[in-house]
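Every protein chain of the complex appears in place save one, which is left out.
Take a look at chain A:
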């Protein structure tokens, strides 16, 4: 089985504060992985390290065998937690921008999804609600044929009906060659689509396990286990 992601004693510190310490894990290709942890546990830091926006303080990361950099940006499709798109742009202009930027971007896929969610491609981002903006961004990210999708809180701001459609989109768009890492704390909503979960707490790896194993061994859902592990 080939490995899409490899981390060895990955550590990231901001000054004296350790955001992530000593994370080691391997992830196989073709899986949907949930990166779960309470607020401030290091989820976003982890994702930013994977796509090269941050560099590790120590330890190493390999995505598809290579260190994060220009080459990995070609194979990683990243949904950041905050929007980075210019809000004066119209959706179709952003689609053109993405066509220029990414070889693997499929505009027809994007238009198809926009239509399903009733989003007009002539609208400017700044006229849209928070949830609609989030949908547009997710559509852009999922319209690439990437090897690894990194989705940082993809469903936080959208309504439950659109949430279902987004999960459906995620299931549909991923293939045996691609992997998806989703960070979220809305576990019960996405639990059914996950293969594997990674729990982190205070920057440390608490557990990595398959969803079925968790249910078999604990007799409870991932959501239930999460509440137990991270009880306040």
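Of note:
The criterion applied here is as follows: a residue touches a chain if its C-beta (ideal position, glycine included) is under 8 Å from a C-beta of that chain, and two chains touch if they have at least 3 such contacts; residues count from 1.
The criterion applied here is as follows: contacts and distances are computed from a predicted model.
One chain of the assembly is not displayed; among "DNA-binding transcriptional regulator YhcF, GntR family", "Peptide ABC transporter permease", "Beta-ketoacyl-[acyl-carrier-protein] synthase III" or "Potassium-transporting ATPase KdpC subunit", its UniProt protein name is "DNA-binding transcriptional regulator YhcF, GntR family". When the omitted chain is restored, the residue from A:38, A:80 or A:224 that touches it is A:224.
Of the candidate positions A:32, A:95, A:125 or A:139, contact with the hidden chain is made by A:32. Considering the full assembly, A:193 is the residue among A:13, A:75, A:193 or A:207 that touches the omitted chain.
Where chain A meets the omitted chain, the residues involved are 30-32, 164, 167-168, 171-172, 174, 192-195, 211-212, 215-216, 219-221, 223-224.
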